[in-house]
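Of the protein chains in this complex, one is absent; all others appear in place.
We call the chains A, B and C, going by the order they appear; numbering starts again at 1 in every chain.
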Amino acid sequence: MIPEATFHFAGLLAQAVPLAPGSHNILHPGAPQGSHIEWLYWFIFWILLAVYVLMIVGFTRAGAKSRVLSREPLPISEYPEGDRRAKWAVGTAVAITVIILFVVLAISVATGKRVAGMTTSKNPVTISVTGHQWWWEVTYPNPQADQTVTTANEIHVPVGTPVVVLTNSADVIHSFWPPSITGKRDLLPGYSTAFWFQVDQPGVYRGQCAEFCGLQHAHMGFSIVAQSVSDFQAWQQQQLKPAAEPTDQEVARGRAVFLTHTCLMCHTIRGTDAGSRVGPDLTHLASRKMIAAETLPNTTGALAGWIVDPQRIKPGARMTPNPLAPDDLQALVSYLRSLQ
Amino acid sequence: MKRLPQFVLMLIAALLLGSCKREERVLRQPPPADETLNVVQISGLNPGANSIPTPPPSNMYEESAYTVSEGQKLYEQYNCVGCHAHGGGGIGPPLMDNNWIYGSEPGNIFATIMQGRPNGMPSFRNRIPQYQVWELVAYVRSLSGLLPKYVSPSRPDEMNVKPSESSTPHQNPTGITGEPEQRK
Amino acid sequence: MEPLREPIRPLTLDVSGLPSVAFGEHNTTWLANVFYMTIEGMMFALMFATYFYLRTRVQHWPPGHLPPAFTYGLANLIVLLLSVVPARLAQKRAPSGNLRAIRIGLAALSAFAIVAVVLRIFEFTVLNCRWSDDAYSSAIWVLIGLHSGHLATELIETLVLLVMSFTPKMEGTRLADVAINSDYWYFVVISGLLMDFLIYGTTRFL
Partner (left out) sequence: MTESIIEKDRQVTRLTPDPELPGRLERTWRQHGGIWGWLTNTDHKAIGVRFMVTAFIFFLLGGILAALIRLQLMRPENSFLGPDAYNQIFTMHGSTMIFLFAVPMMFQGFGVYVVPLMCGARNIAFPRLNLLSYYLYLGGGLLMWIGLLTNTGPDVGWFAYVTLSGPGFSPGHRADIWAQMITFTEVSALGVAICLATTILRHRAPGMTLNRMPILLWEKLVISIMVIFAMPAVMVASSLLLLDRLVGTHFFNPAEGGDVLLYQHLFWFFGHPEVYIIFLPGASIISTLVPCFCRRRILGYTPIVVSVIATGFIGFGVWVHHMFATGLPQLSESFFTAASLMIVIPTGVQFFFWMGTIWHSRLQLRLPMLWVFGYFFVFLIGGLSGVMLASVPLDTQVHDTYFIVAHFHYVLIGGALFPMFAGLYFWFPKITGRMASETLGKWHFWLFFIGFNITFFTMHFLGLRGMPRRVYTYSPDMHWQTLSAIASSGVIFMTAGVIVFIVNVFRSRVAGEIAGNNPWGDASLEWATSSPPPAYNYLYPPTVNGRDALWDALPDQPVVVGLRDDIRETLVTHSLDTEPQHKDEDPGPSIWPLLASLTISATFVGSIFTPWAIPVGAPPVIITLIGWLWPRGHSPTPMRGRESWSH
């Protein structure tokens, strides 16, 4: 049960401590807000490190110079002269502490303003994110209902444009957290709050639910796909289309399976009879990179495994097992894979 | 008097077993075997004793607070609310009272959901997996107090029997204030 | 510490003449009662805060209910205010050990408390809401329920002291307990006033 590699300490330490670049890392941000926070982190970190070193040197020095080796309780001694100096030293130290804290407060509030402040010059993209146990419903609201894009777990944003996120929760408290982009924001049932972020570098950034939300809190990821404005608009146009019509027999049969089994009780595929909003919208499932809230890659095999027995992969998830006949399953997966 | 310790031990054991069942999170349902699907009589109009499907052997769906609560969530999700409201009835008959048109046994209710009933109750066969139907059955029976109190769910958080003035309107904030939504 | 060369007998501080009962702020139970009232006072304060917090979440108050009817609440308020008189009587006479005055005070206080409890039962019938209606109703019920719990506890305590005052056990520290019991009664009255202000007052103008 314990992999032997676990105990190869020396080698592991070497590879563990330097922070590897990644798309899910507070100290390797890919967005301006994250960079502000990272800067703040290092700013406070160096101050605190200096304070820690001074304090520890102080205690060690005090201990080392005062130490006596006798075990029997010694008589009490007084150091009136030293005490006077010590009180001055303590006073100075307290004053320095106050100054440091004041600097930290000022810098922190200033950074907070920069992170929370909104650039009003540009037209923001508005995204509504609703937390569900255990996936993210994502819509791009539009006054015209038929222009509203609905998807799940994969959030596309244009680079260099502010993105306003309206948060909501359908059940319990979740927390929306893309570490490489910005700090987290709780999704509270009964509250609709808003915050914003902006991504400047194209790429895929991972995020995860950060507030304990029940059995599958661990498997509640999402991703933010930052792409150029034109790519984003193309994606949006594609998402607005109804589901692709089946092109061959197998796919058509898969759609029939979808519409005659449990699937349609929970999922929407626009352009078909399936219109329930309990689970994620599957109209363009095949365009997403991952399934099951960033748990599995969107491949034929993973999709089939997920459909047959989701409870093996995410025990407690709201999706029911579907013990389909092998050919039905194959047809269904082909159909879902065709939903570009 | 000599039996007392034995009795106490048995009582404790029963209590423990009971609470284990009550609390079990049944995360992986036994896959419904195809033959049980066929055993269930689906000949609509004779709800006689013979056609009552037997509930699953352990009847675990009525002993676990978790499965009953799952039934409660499914009741909402599958829009049973649409016709039966929160048990008070509407288009469909109320489920909170003791009037059972087609019988109150788990099997009766199971059959009702699976095969539908005249005057509007659709059939959910093939739509809802059997274990979830049993969960719904357990919840529906809890509505009229047929299940022990210790497994019956309390109010759900979504419960909203009347259009409540007190519920906060879900409006989107107009500006980016970082504040909870406007309240007054 | 210098080792003692020869045993020196310590001086003594003789306390044998001190009294074995103290009244008022010097009594240890009095101090414990202050702490206890602080704890209960925090509970009330937090429930009041909860009530006002919930107020901010809706547009109208009470949300879709009539405010609780005045009738019994007003009567109870008057009863509670009047009951301070016998409570004070018992408290004033306790240190002198005047059993007659103590009995009269406790009996009158018990009578007031019984009337208050009975009126309180009727108050529940005119709240114009059920605890399971919405958060407002829940808050109203818990507020009045919390206070009723205190009222009932205090009634029982007063009755016990009343019974005790007819036995020879009513002496020494028990007399101090009578005085402390009155302190607690004032607390119940004051928290009752505040609660009444919340459920009968603020529901009308907030």
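Just so we're on the same page, contacts are C-beta pairs under 8 Å (C-beta built on N, C-alpha and C of every residue); 3 or more make two chains touch, one makes a residue touch a chain.
Note that this is a predicted model, so its numbers are computed, not measured.
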| request: Report, in label order, the displayed chains that the undisplayed chain touches. | output: A, B, C
| note | Contact with the hidden chain, among C:Ala69, C:Ile104, C:Val117 or C:Val160, goes to C:Val160
| field | Identified contact with the non-displayed chain, of C:Tyr36, C:Tyr186 or C:Tyr200 | value | C:Tyr36
| field | chain C residues touching the omitted chain (full complex) | value | 1, 4, 8-23, 26, 28, 31-32, 35-36, 38-40, 42-43, 46-47, 50, 53-54, 57-58, 63, 95, 97, 131-139, 141-142, 156, 160, 164, 168-169, 171-175
| request: Would you write out the residues of chain B that touch the absent chain, in ascending order? | output: 15-16, 19-20, 22-25, 27, 64-66, 68-69, 72-73, 149-151, 153-160, 164, 166-168, 177-180
| field | Hidden partner interface residues of chain A, rising order | value | 1-3, 6-7, 9, 12-13, 15-17, 19-20, 22, 24-27, 34, 36-37, 40-41, 44-45, 48, 51-52, 55-56, 58-59, 62-63, 65-68, 70-71, 73-79, 82-83, 86-87, 89-90, 93-94, 97-98, 101, 104-105, 108-109, 111-113, 115-116, 133, 167, 171-173, 175, 177, 179-180, 182-186, 188-191, 193, 195, 206, 208-218, 295, 315-316
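We take it that only the chains that are shown with their structure count from here on.
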| field | chain B and chain C, separation of their C-alpha mean positions in angstrom | value | 46
| message | Between chain A and chain C, what distance separates the C-alpha centroids? Give it in angstrom. | response | 51
| How many angstrom between the C-alpha centroids of chain B and chain A? | 34
| task | Give the residues of chain C that touch two or more other chains, as numbers and ranges in rising order. | result | none
| Numbers and ranges of chain B residues touching at least 2 other chains | 168
| query | What part of chain A is in contact with chain B in the complex they form? | reply | 116, 118, 128, 141, 164, 166, 168, 171, 189-196, 215, 260-262, 264-266, 276, 278, 309, 311-312, 315-316, 320-323
| remark: Touching chain A in the complex, chain B uses residues 25, 27-29, 31-32, 77-78, 126-129, 131-132, 157, 168, 170-173, 175-181
